[in-house]
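Removed from the display is one protein chain of the complex; every other protein chain stays in position.
Take a look at chain A:
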Amino acid sequence: MAAHRCNIFMLVFVLCGLTYVLVRAEIEDTNHVKDAESVAVDIAPKANIGASLRSTKTEDQTQAAEEERQWEAETNPVDAPSDNKADHVHDTMQNLDSRPAPYVKDQTQEAAEEERQWEATEVKEADHVPDTMQTPDVPPPTPAKDQFQEELVIRPLHSGDIYASFQFRTMWDTDFLRGSKVSHYRLFPKSLGQVISKFSVRELHISFTQGYWRTMQWGQPFLPSPPGAELWVWFQDTVTDVDGAWKELTNVLSGIFCASLNFIDSTNTVQPSASFKPLGLGNVTDQRFLRYAVLPREIVCTENLTPWKKLLPCGSKAGLAVLMKSEKLFHSSFHSQALHFRPVCQDWKCKSTVWELRQTLNVVFDLHTSGQGKREWSLFKMFSRTLTEACPLASSSKVYVDVTDNPQGELFELSPTTPLLSQAVVLGDRRTYSVYDLTNQATFGQTRSLNMLLRWRAAESGDMLRPLLHGERYVAGYGLQTGEIHTLMYNNHPYRAFPVLLLDTVPWYLRLYIHTLTVTSKGRDNKPSYIHYQPSKDRLRPHLLEMLVQLPPNSVTEVTMQFERALLKWTEYTPDPNHGFYVGSSVISALVPSVVAMDTNSTRECPLFSSFFPCKEESSYFMRVYTEPLLVNLPTPDFSMPYNVICLTCTVVAVGYGSLYNLLTRTFQVEEPSPGLAKRLANIIRRLRGVPLL
């Protein structure tokens, strides 16, 4: 039994370690710092033994008994996870052999994915989809199989707010690349499948966000996204006209999601060289096939949510998606919906790939505006719905509640209670979750509906661990001629420095003075080890600046750059020019030392043998932080007075210029005084007579 448990943890940690190695190798490739990667893999088993023991120690007797039951339920998940582990090892070897780290995986996703895997086996009776994972030893060649999983993670935040994150994963087993026309769709949405196969998309990541994630209050999100719309796509290397495909793809996506993605054009598209690596399988990292664009101004509302919901196999009719009522989702502090499409391995040998569509929806509900002033949350209060069933098509359907800070129930009270607990290392921190399995009828109890209630005991929840990395950005200066963009990056780690990749995309109408670029930390110049700068072209492409900067421990690094505000042509102004022009968020990607590793100096009680070597395999995790978008005012003519302007200019030209021109070009001579009327008459008569004039 203990062996199984060990196995599971081992698996998790090995995966973490591998991810770390991959990401690390990638960064180091640019950083030119060599490190012994193999150490990570070696130490892995030691550390996870310690971790598993630690976990058993902390449970008290009754809980342990319950857990026993739980562990019994999954007596033979060994093969599946070990399969997975091997597959990743295999994968890693390949990658390490060929070229440095072709893919960077977010450890969160990895861990969550893993979690789901071993729990999926636990409930295999309820599975509708034939699952080959259960069969031990030899994975037979499988027929096309699609799979759907859904989950909801609820994390109570220290501010009293609550964070709910939905994840839906649809696996699509097809091979549209080899030219075989796909006409049959089971779980995968057809509208998206057709688009993806038409444009030969290898990876597609799109997010719509309304609001800004408050890292300092809420901690790290599971999947970060910038305010507005973000789209980045890796095309297959068979695509010849990438720009054309990108243009068409954005227009089609714009139609699918009812969003203004059609405003993506060459002036806001960039090809980052290092910040956005493929997250799925594959070893093409040539940035020619990558396109990245952000629309910071995009406003997300119900018309974007509805098409997003329609992509789910159950729609919003059953399963977790019934909770998504827009009047509640948009009565929140933060709303973000995203869609990630990427290739992943089908089995442990990774002979073939399947396509994974992951739809996520993150929402944070605000305690203060939700009224009543009571510090409590329930599914009904959040979504004005309760759960009654899982999606019948889902192979797994779970609700997780983060109870890490609440092991004894002293912080808040959770009802109904659930015997299932699971642990995962999420964003470098070891978290414990209560799990509600919706495929199990017992979860719903007598009332046939699940309405979790979370009631705070203490009026003040304890202090949150400060996020190790966060960023800020603002425009400095005044007046409409020049300005300065300041980007602040905080490293809150007490003793470790780590490198971050900063990606800045600035529209062409802010003319960056790149010679004024300064990077300072702790009052000293901090020289970036890698700079990739692509200057803008007026009306064609934006500025792109990527930098690899080492952040010293416990410091603020400030990147400043001056710019000049361009004067646009009068047709180029938006209909509301006095609102200002948006500059998209800058992206900070980093490998952050994990909180678990930070814990080595015995602040928490743990076995001595587990904590001697710094646990390298989980010492870093990948993290992406988006800063605020900027609103910059450009010099704006007074559009309400074109008439006056026309009148004035015409007058100036006609009177001023005309007469001055006259004065300058004419020659003056004294004119003969004109003859009188009588004389003129006389002259006319004389002319008629042919006599010389007077």
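We adopt the following convention: a residue touches a chain if its C-beta (ideal position, glycine included) is under 8 Å from a C-beta of that chain, and two chains touch if they have at least 3 such contacts; residues count from 1.
Definition applied: contacts and distances are computed from a predicted model.
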Looking only at the UniProt record of the hidden chain, which name from "Dynein regulatory complex protein 1", "Eukaryotic translation initiation factor 3 subunit I", "BRCA1-A complex subunit Abraxas" or "GPI-anchor transamidase component GPAA1" is the right one?
"GPI-anchor transamidase component GPAA1"
Looking at the full complex, which residue from A:217, A:236, A:306 or A:520 touches the chain that isn't shown here?
A:217
Candidate in contact with the missing chain, chosen from A:453, A:475, A:497 or A:531:
A:475
Given A:158, A:325 or A:486, the correct residue touching the omitted chain is A:486
Which parts of chain A face the unshown chain closely enough to count as touching?
210-212, 214, 216-217, 227-228, 296, 330-335, 366-369, 371, 472, 474-480, 484, 486, 576-580, 582, 628-633, 636, 640, 655, 658-660, 662-663, 666, 668, 670
